[in-house]
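Shown here: the complex without one of its protein chains, the others still in place.
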Amino acid sequence: MFTLLQIDADTMIRGLSISIVGIAIVFVALILISLFIAALPRLLSLVAGIFPEAEHARTSYARPDDSDDSEDIAAAIGFVLHTEFQRQLIENQLIQGRGH
Amino acid sequence: MFTLLQIDADTMIRGLSISIVGIAIVFVALILISLFIAALPRLLSLVAGIFPEAEHARTSYARPDDSDDSEDIAAAIGFVLHTEFQRQLIENQLIQGRGH
Amino acid sequence: MFTLLQIDADTMIRGLSISIVGIAIVFVALILISLFIAALPRLLSLVAGIFPEAEHARTSYARPDDSDDSEDIAAAIGFVLHTEFQRQLIENQLIQGRGH
Amino acid sequence: MEILVEFLKTTGFASMTWGNAIMIAIGVAFIILAIRKDYEPLLLVPIGMGAIVGNIPVIPGMALSVYDKGSVLQYLYFGVSQGIYPPLIFLGIGAMTDFSTMLSNPKLILLGAAAQVGVFLTFLGALLLGFSEAQSGAIGIIGGADGPTAIFLAAKLAPELLGAIAIAAYSYMALVPVIQPPIMRLLTTREERLIRMKPPRQVSKREKMIFPVAAFLIATLIAPGAVVLLGMLFFGNLLKESMVTERLAVTARTAMIDIVTMLLGFTVGASTQASTFLQRESLLIFALGAASFAIATAGGVLFAKFLNLFLTDKINPLVGAAGVSAVPDSARVVQMVGQQEDPHNFLLMHAMAPNVAGVVGSAIAAGVLWAVLAR
Amino acid sequence: MEILVEFLKTTGFASMTWGNAIMIAIGVAFIILAIRKDYEPLLLVPIGMGAIVGNIPVIPGMALSVYDKGSVLQYLYFGVSQGIYPPLIFLGIGAMTDFSTMLSNPKLILLGAAAQVGVFLTFLGALLLGFSEAQSGAIGIIGGADGPTAIFLAAKLAPELLGAIAIAAYSYMALVPVIQPPIMRLLTTREERLIRMKPPRQVSKREKMIFPVAAFLIATLIAPGAVVLLGMLFFGNLLKESMVTERLAVTARTAMIDIVTMLLGFTVGASTQASTFLQRESLLIFALGAASFAIATAGGVLFAKFLNLFLTDKINPLVGAAGVSAVPDSARVVQMVGQQEDPHNFLLMHAMAPNVAGVVGSAIAAGVLWAVLAR
Partner (left out) sequence: MEILVEFLKTTGFASMTWGNAIMIAIGVAFIILAIRKDYEPLLLVPIGMGAIVGNIPVIPGMALSVYDKGSVLQYLYFGVSQGIYPPLIFLGIGAMTDFSTMLSNPKLILLGAAAQVGVFLTFLGALLLGFSEAQSGAIGIIGGADGPTAIFLAAKLAPELLGAIAIAAYSYMALVPVIQPPIMRLLTTREERLIRMKPPRQVSKREKMIFPVAAFLIATLIAPGAVVLLGMLFFGNLLKESMVTERLAVTARTAMIDIVTMLLGFTVGASTQASTFLQRESLLIFALGAASFAIATAGGVLFAKFLNLFLTDKINPLVGAAGVSAVPDSARVVQMVGQQEDPHNFLLMHAMAPNVAGVVGSAIAAGVLWAVLAR
């Protein structure tokens, strides 16, 4: 074993076969994926309507436009301060958490 | 097996017993929990003082009232920007994290 | 077993040996760590340059100085509101998440 | 080149069966249902993808499926087959559940007990159809409308049916908005559906802290078989309510439950190999499961009407339908059906009480069945 | 109906023992202590709830407890019984610990060594009381005031005592604010308690990066038995200080350690079944544990006074009490006792140095005991 280039021809032939089949399989699979992707927009326009397109309520909340008046500023600051307190709270807990 | 309605009477009687006892146990347990909950406020006024009520320092921080002056606004914005930078930093790390 | 003070002398001698060796090992290890730490600043000035000192780009982003003008305020508030919406979104998902 | 032939024989196309194709289509359907209808997406997406993965035909010699000794999927499936994931999910659920509405109106708890009639009637039905006692117990618990409880009991009583029971349980939990409303309307009059209930009282922090410990002791001293599921559920709730372990509760209800949910859903899906899954038993289990959901819903609604005979503050009997658990979907269904009669009637909060009580109720039912039926 | 009788025999009420009731009461007491006094809540709440769960009497035939083969709790307890959880907790602790104060004042490290005298004197005491050598080693490590280290060593040397040792270790860690102050006052004069120490110097990022690797090499080349505990501790610290692995350090000190803490605490609690836990040995272990905490505290304080004989910049000997570890409670106790004499004396930062050194010290002590006593 480990004696360079002294392996028998059968092993190398089998190895070569595996390599050729192997790289061929990789190419076939990725070419098919590639073709599928290329065809996908057309497929979709055929079967339009099976999957939703940006119609989900949960993601379609609108950014409010009038975010400039003082009430919003106060709200924003309140939230920021709240967040900051939360953060400090968590940090305190982290320090405590040390005592495992 | 799996021949509809051809099981012997003993099995069904045992099955019925299990069912009746079973639903009875479920009711007894949940009725007892229900009664305990109903009695809990009275129990608590009897043994008041064993468990704390909103006395924990860590949760009782006050919301500041004067959150409107410019100093606070600056602080808030500073924190927001800091948070935003943190977020970007994390995102960068996520991108790096891809290289697993 | 568990009959107080009736163990044989051999066991106690072995126990004493283990204790003395043990506390000695603890001391030796921590003294060596202590000496290493004490010598570390000098070692570092000798081999300066192997480890970086606060040169990492990723952590050295600057805090912007001019964080006071209205554009930034708007941006900050926008981000805060966005964060708040995200938070609500996550809370909604948590409620949904209940249905495991 | 024989290597090519040898390899081609290992491809999925060569050994694909109709069964595999059907299961893959079901997996895709689960994913579409989750995305389009938002029905239990956190479980239908993992289960659906798992079903697709589990039905790619693989070479007999390779350890790939959840049933192959030493395969990666088998290790991940271990948490399902040994019933380890369900209690962990209960830990996370406990850490996210607010029992306030239940504490403020304890009589609604009984609706969560009544809905368990679905469990035991289905148990009898399964016996009638010729399933063994242990199998019938595991099938009956589908009526508990709690995926983790169903998986836990199936793992203990009838591991051979685990896949079908889990899929049935989660399918019907997802279909709660389809199954329940007709039954609810059938069994209630319009006047009943219009009943408005008094707003729940404020519950003190102290009550919320004491509740998990006390409820655990009461329930498990009566039904010790529920000790693991309820132990984890109330442990999670104690972490949430104790005010001193918030960081643990946060992790339990985020990272921990998410990791377990992904692995549970994916491997349960992957266990639905056509060869073991597409059997007559599975169809019977699905039929029994549908029946059990219907019976449980009826049980909750009718028991609410029964209670109203004695109560001055009437219960809106729609709320009884939430006793099946399927948290929180069945409570949302109650809200929806109620608002169809009266858009200003907000039943959601009231429905949460039998909803969470139903979780406890079916864990107790599972404990009883396990204790009686385990050899 | 015999089914009813059969079932009633399986209820907890039927087989409840006094021992179970006592253990449940202890579990409740742990939870109350955690909530009211804020003593180590992240461990006392899980252990307390676990003790309640573990003492619900269950049917002999059912696999429910941590000791039953194939039960869910046994799988979760595996991380305790094989010593897997403790190194993972050390990983998280390493990722949260800032060794700066220790690096800035290395002579304070010796106080963390001195406190380990409690370990070895308790080891001798346990031998005297008739425990075997291996058992005595596991009991001695309670004096290290580190729960994970105690569990790790007990799992390796005396698994039969693991429950008692773990409960003793965590109980006394929780009671540090009660145990330590009288000993600290007894062994110091008012003048000593008034000593103010120089503020620590600024430590460079580079030193913090090199420290975990160097300290690991020094400690484990001398005591290789500590390789797992210290390897994880310093791995976590390297993740924290390397500046390029922040996301791993964040997960290690949040989600990862939280998940392990919940499972460790809960299953250790559940292992305290009255039948195995309420033994004479457990009482002896508790007595030895109390002694070991007292000795360790005295060891740290007295060694600080000894060092002061040679130092010009005197150490406030109160700081020596933090050498027991019990991070960070004993450091807080030092701060508190110091401020009772002089409200403007801030000892907390100085106390953190022996505090974290004590963690390393007891891991080394555990490594030594394991190496010598393992068969």
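Each chain gets a letter, A, B, C, D and E, in the order it is written, and its residues are counted from 1.
As a convention for this text, contacts are C-beta pairs under 8 Å (C-beta built on N, C-alpha and C of every residue); 3 or more make two chains touch, one makes a residue touch a chain.
Values in this document were obtained by computation on a predicted structure and should not be read as measured data.
Return the single residue from D:22, D:128, D:194 or D:255 that touches the missing chain.
Missing-chain contact among the listed residues: D:255.
For review purposes, identify every residue of chain D that touches the missing chain, sorted by number.
Touch with the absent chain occurs at residues 3, 6-7, 10-13, 16, 24, 28, 31, 34-35, 38, 41-42, 45-46, 49-50, 52-53, 56-59, 61-62, 64, 70-73, 75-76, 254-255, 258-259, 261-262, 266, 270.
State which residues belonging to chain E touch the missing partner chain.
82-84, 87, 91, 209, 213, 216-217, 220-225, 227-228, 231, 234-235, 238-239, 242-245, 247-248, 250-252, 254-256, 368, 370-372, 374-375
Could I get the residues of chain A that touch the absent chain, sorted low to high?
Chain A touches the missing chain through residues 1-7, 11-12, 14-16, 18-23, 25-38, 40-41, 44, 51-54, 56, 58-59.
As a convention for this text, only the chains that are shown with their structure count from here on.
Specify the chain with the shortest distance from its C-alpha centroid to the centroid of every protein C-alpha atom present.
B
Compute the distance, rounded to whole Å, between the mean C-alpha positions of chain C and chain D.
About 40 Å, centre to centre.
So, what's the distance in Å between the C-alpha centres of chain E and chain C?
17
Counting in whole Å, what is the centre-to-centre distance of chain A and chain D, each centre being its mean C-alpha position?
29
Going by the touch rule set out above, which residues of chain C reach two or more other chains?
Only 58, 73, 76, 80, 83 qualify.
Mind pulling the residue numbers of chain E that touch at least two other chains?
Answer for chain E, listing residues that touch two or more other chains: 3, 7, 35, 41-42, 261.
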